[in-house]
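With one protein chain withheld, the remaining protein chains of the complex are depicted in position.
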Amino acid sequence: MIKVAVVGASGYTGIELLRILHGHPEVEVTCVTSERSAGKSVAEIFPSVRDRYSLVLERLEPVRVAEKADFIFTALPHQAAMEVVPSFLKLGKKVVDLSADYRFRSPDVYASWYQPHLNPEVLRTSVYGLPEIRRDSVSDAFLVGNPGCYPTSIILGLAPLLRNGMVDHTSLIADSKSAVSGAGRGAKVDTLFCEVNEGFKAYGVAVHRHTPEIEQELSLLAGESVTISFTPHLVPMDRGILSTLYGRLAEEVSTTRLLEVYREFYRGEKFVRILPEGLYPSTSHVRGSNFCDIGLVVDQRTGRVVVVSAIDNLIKGASGQAVQNMNIMNGFPETMGLDALPLFP
Amino acid sequence: MIKVAVVGASGYTGIELLRILHGHPEVEVTCVTSERSAGKSVAEIFPSVRDRYSLVLERLEPVRVAEKADFIFTALPHQAAMEVVPSFLKLGKKVVDLSADYRFRSPDVYASWYQPHLNPEVLRTSVYGLPEIRRDSVSDAFLVGNPGCYPTSIILGLAPLLRNGMVDHTSLIADSKSAVSGAGRGAKVDTLFCEVNEGFKAYGVAVHRHTPEIEQELSLLAGESVTISFTPHLVPMDRGILSTLYGRLAEEVSTTRLLEVYREFYRGEKFVRILPEGLYPSTSHVRGSNFCDIGLVVDQRTGRVVVVSAIDNLIKGASGQAVQNMNIMNGFPETMGLDALPLFP
Amino acid sequence: MIKVAVVGASGYTGIELLRILHGHPEVEVTCVTSERSAGKSVAEIFPSVRDRYSLVLERLEPVRVAEKADFIFTALPHQAAMEVVPSFLKLGKKVVDLSADYRFRSPDVYASWYQPHLNPEVLRTSVYGLPEIRRDSVSDAFLVGNPGCYPTSIILGLAPLLRNGMVDHTSLIADSKSAVSGAGRGAKVDTLFCEVNEGFKAYGVAVHRHTPEIEQELSLLAGESVTISFTPHLVPMDRGILSTLYGRLAEEVSTTRLLEVYREFYRGEKFVRILPEGLYPSTSHVRGSNFCDIGLVVDQRTGRVVVVSAIDNLIKGASGQAVQNMNIMNGFPETMGLDALPLFP
Partner (left out) sequence: MIKVAVVGASGYTGIELLRILHGHPEVEVTCVTSERSAGKSVAEIFPSVRDRYSLVLERLEPVRVAEKADFIFTALPHQAAMEVVPSFLKLGKKVVDLSADYRFRSPDVYASWYQPHLNPEVLRTSVYGLPEIRRDSVSDAFLVGNPGCYPTSIILGLAPLLRNGMVDHTSLIADSKSAVSGAGRGAKVDTLFCEVNEGFKAYGVAVHRHTPEIEQELSLLAGESVTISFTPHLVPMDRGILSTLYGRLAEEVSTTRLLEVYREFYRGEKFVRILPEGLYPSTSHVRGSNFCDIGLVVDQRTGRVVVVSAIDNLIKGASGQAVQNMNIMNGFPETMGLDALPLFP
């Protein structure tokens, strides 16, 4: 049994951590923080947990948090995260950070898409926490940079192609569609119900900050520099990301054979499901679970492969993956607390 | 560990039973049946459970089912249920039936709203499975008639008033709003996305078949005959029922005092949450859980009490309550497999 | 051809006025104001009207507005409206005000639910603009207080019963359900997509500010004081209000006969549709139109009538009705610019 803190608990990834950890047999949540809502009980800002959580949100003081908890999730905005994570590490705590602050190998890349990094030496010790690609590093890590939601769906969808050199690196396109919860719980006109409902749109075309994170990981998988066109879209629904991925095949291959390659690549993985030929994933079949579902087809007419991947953006794309990393870092079974089936419908 | 069958597993209450039972530590699902989909794997009709269920749907043959399972959930349409439930009982199995067939004390009432009952002597042995009202009977039962979704939300909302004689029995109105999953998985124009989305409507006004079930239980609580006006509505969402309940108070009472009466009535109940004064429930705060949330206010201007209750229609209104009954009937802790927090958002 | 100003054009009722007036053959919109968005073009804040409106939003200066326009719609928050409406009247302009500021006969009632009225003498000259009830007064008015969305649906639904003395005045209950656009375009957490979607809830139970407006008009129809229990709810959809109205019948009457009473009461009305027996309205069948659809049933079991009415809250519940009033005040055909059929689906 470990004591866990959720730093920055008033957003959607925060409440999702609390929800998942409530069902985790080896975890007790002992501390939650929020600047906006300090002094309020968790149930005041998230009525869904009434009678199950009695914790009161505190202002963030790293030393106090560290006194109460063995393991820390930071669910803060970028910049805010790197201001406090080093303190937790110094106090001997392991951390999974859900912001962008510890996802990059290169402080320069981080600086060019975000702002200058405050502690590049800490950044260097962090591990990109996509367990299906980098489980061993995660198990030894003190600090894990939890992947972004879009990157998770895209990297898992393309990894077998790149690792096996089956696709032209200059041909990659990721057309991704995200539910609205990815935009957070801040009060903004853009995410009001009436602005979003019946409104499907693209945004951040060719300039979204998840691009360098995707390219970093794809390049590592490919063993050489990879660029990608990435277009995010907003779907009028609560949860889910579906990415449609295009690439020109480097060699001829059948759909059947490529599905075997994918099954082989993900053999033994509990959270990746490769669908049978002719089937494609839907966000409604992964919602509420830590699954990533993948379907694909080789289009002989155009010489392209089309891969479709789906996750719950708040679980495999955020809080579920964070708990998966926590499990690995603590030697718990990787699926502990994460074995709920999708909620359908 | 008991072996469980889900008879009629291809609808929304069927998949919800499978989802919940997957996380139940004392249950193994060993048999699933469906006439429509016999021969298909569960994952073919519900891709959400892929890789976690490998069962194949069978045609319903009671003897075969009874060979495979110790405990049986029947999630069949009314009429179809009473055609097979007696066989299971004769074979020594306990049953929770999710249809309307075993919810009524009087075969005549059943006959006047449905059709003649096929086995009134079996009906007489069944228990109406609303544990918060009738836990002791459930624990001794061999056959439980699992309550309807609307009745669950309405009876739980009004029980403290009626048991305590605080409301005029001729003044009761239940204005209920249900998500679309309550209409089932059959292919009908009326529940197509484009017919329902942006379309809020009433249906079955003054003639809905849940009326006699509600009046039966309210009358038992009141100790005399109670009638109610019941209006169901359809809400463009997947899950949830919210009932707004009106009654003229028999005596003057403050909101504060009435909330105490409710808290006292439901003391110790794990699945009923009485909200603080000034707060009202939302379906989004119970979705994915077995909770029933209740808020209320006394309107001094009109002498009425307004009670608002919310449940997830597929869980506390169907499959969750069925598992709760199964737990009681088998001596398991009542919350076993049912302690998931609501999925918000 | 008249010149029209929309004062307070940056909210949902503002854009809806612009949309409707674009199709009105006797109107040219010559002036739009918004404090928040002054200096921006209309298309910048409402991309839907790009290439059809080239107006730039101005700060509100009554004299300048009056120079540009013959007729004025004020779509401001209450309080803000009564600060400027008298200026427009003094400058000889006719006004339809969409706020609550000019809907009440009694400044005291207004004061007890809102704040002290700034110009009760102006209030006294205003007409409550529900044309189906008070067409003659509207045609002579210089100032019309445009009805609230909930009151429109409730008053139209109950008027024939009250005018004909067919219902017990102490028994009335209005259970109303509104789409989210009724909550406006302000940035608030409560109306974010993820807070509202899959979340049906009640709010303002027994304390909503539309209550006195409803009671004022019902009392005038009944010829004596009427109180009502009014419960508003929020539905996860863009547009529509559906009100379910309950009353105890003063005398026995059949559904068929009562429908005749309703048809007689609304004979000749272009925007009220009384549905055939057994049918009830849906918000999806009035969306995008100025219709109010009404269905009803007499429940012999309980001695109650249940009336269900549906409108598009932004049209018959706000901007459409405002244009209907403008038509009457200017001697245009009442349906001019308002004859679009509902957008289904």
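Chains: A, B and C, in written order; residue numbering restarts at 1 for each.
The criterion applied here is as follows: a contact is a pair of C-beta atoms (placed from the backbone, for glycine too) under 8 Å apart; a residue touches a chain by one contact, two chains touch by 3 or more.
Bear in mind the structure is a predicted one, so any value in this text is a computation, not a measurement.
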* Structure fact -> Only one of B:58, B:97 or B:198 touches the unshown chain, namely B:198
* Structure fact -> Contact with the hidden chain, among B:157, B:236, B:320 or B:337, goes to B:236
* Of C:48, C:112, C:225 or C:254, which one is in contact with the hidden chain? -> C:48
* **Residues in chain C touching the chain absent from view** => 12, 15, 18-19, 22-23, 46-52, 181, 198, 238-239, 273, 275, 279, 281-282, 284-289, 293, 339-345
* Asked: When the complex is taken as a whole, what residues of chain B touch the one chain not shown?
  -> 12, 180-181, 185-189, 191-198, 236-238
* Structure fact -> chain A residues touching the chain left out here are 173, 175, 177, 179, 194-195, 197-203, 205-206, 227-229, 231, 233, 235-240, 242, 244, 246, 280-285, 287, 295, 297, 299, 301-302, 304, 306, 308, 310, 345
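Assume only the chains that are shown with their structure count from here on.
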* Take each protein chain as a node, join two nodes whenever their chains touch, and name the resulting shape: line, ring, star, complete or other. => complete
* Asked: When chain A meets its copy chain C, do both sides use mostly the same residue numbers (more than half shared) or mostly different ones?
  -> same
* Nearest-to-centre chain - CA centroid comparison -> B
* Between chain A and chain B, what is the separation of their C-alpha centroids in Å? -> 36
* Structure fact -> Expressed in whole Å, how far the mean CA point of chain B lies from that of chain C is 38
* To do: Can you check how far apart chain A and chain C are, centre to centre, with Cα atoms defining each centre and the answer in Å?
  => 45
* Structure fact -> Residue ranges of chain C touching at least 2 other chains are 194-195, 197-198, 236-238
